[in-house]
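Only one protein chain is missing; all other protein chains are in place.
When the chains are written out, they are named A and B in that same order, and each has its own residue count from 1.
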Amino acid sequence: MRQSVTRLQFRTPGRGLTEITRDVAAWVAENGIRTGLVTLHCLHTSASLLITENASSAVWRDLEAWLDRVAPEGGYYAHDDEGPDDMPAHLKSVLTGVNLSIPVIGGRMALGTWQGIFLAEHRRAPHRREVALHLLGE
Amino acid sequence: MRQSVTRLQFRTPGRGLTEITRDVAAWVAENGIRTGLVTLHCLHTSASLLITENASSAVWRDLEAWLDRVAPEGGYYAHDDEGPDDMPAHLKSVLTGVNLSIPVIGGRMALGTWQGIFLAEHRRAPHRREVALHLLGE
Partner (left out) sequence: MRQSVTRLQFRTPGRGLTEITRDVAAWVAENGIRTGLVTLHCLHTSASLLITENASSAVWRDLEAWLDRVAPEGGYYAHDDEGPDDMPAHLKSVLTGVNLSIPVIGGRMALGTWQGIFLAEHRRAPHRREVALHLLGE
């Protein structure tokens, strides 16, 4: 059995989802792993990783609007040094999570037909984000 | 060290929790792994995996009702082609997550006494759901 690690950099255009399925799949394929496990970790506290529908931009907009309702901007927060979108961004990151682990079967990640892997940016401004990846298998 | 992968199929009766702890435990035992790591991935965007109390159906009902309050049906969504329960189902899937990773110690998953692994169906209709599993260890 062997393993491999890497770090991928992504530029986000501000709040919203960036699909990274292909980037992860390309790295898995490059490593020639047929059976194994890939783990992703987002190195930030105001961005996160999630899996959702890969085919409908309406889903992405609805998801973003819902996150705003669940963790709204406003006068709720003690921590606001970095602006009104900062603390809600931390909350959305905790709610959606920063880790994903996906089995690799038959040389491909075992994702469902409609599943895409997304880097979710929760700050208003564009950011440079880093995702660490670990791959194990043979 | 060795690894094993499989796919388990479950039929859900519509919205609610289906406990799958025994199915996963049986597969781990079958593989004869004493020390290792088991990872589960649900291949859907309107169902998910979660760990909660295994002994109280009141907890399951309260959890379901709470998910309905946090991600309600209603006129909030642009994405409603597949019915009013579709977008809330995507949101509940993101909120609860589709991955779990559990250490195996002494030949058993290191679950707490009261922890059960559940497949959460978020659509109203019965569905056939698939969970991919990866096991690593020796």
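The rule is simple: contacts are C-beta pairs under 8 Å (C-beta built on N, C-alpha and C of every residue); 3 or more make two chains touch, one makes a residue touch a chain.
Bear in mind that the values here come from a model prediction, so they are computed numbers and not experimental data.
Of the candidate positions B:20, B:102 or B:132, contact with the hidden chain is made by B:102. Note that of A:27, A:77 or A:114, the residue touching the chain absent from this view is A:77.
Against the chain not displayed here, subunit A makes contact via residues 1-3, 5, 7, 39, 41-45, 70-71, 76-79, 87, 90-91, 93-95, 97-99, 101, 130, 132-134, 136.
Even with one chain removed from view, subunit B keeps its contact list with that chain: residues 1, 35-37, 50-53, 56, 58-59, 61-63, 65-66, 69-70, 95-97, 99-105, 110-115, 136-138.
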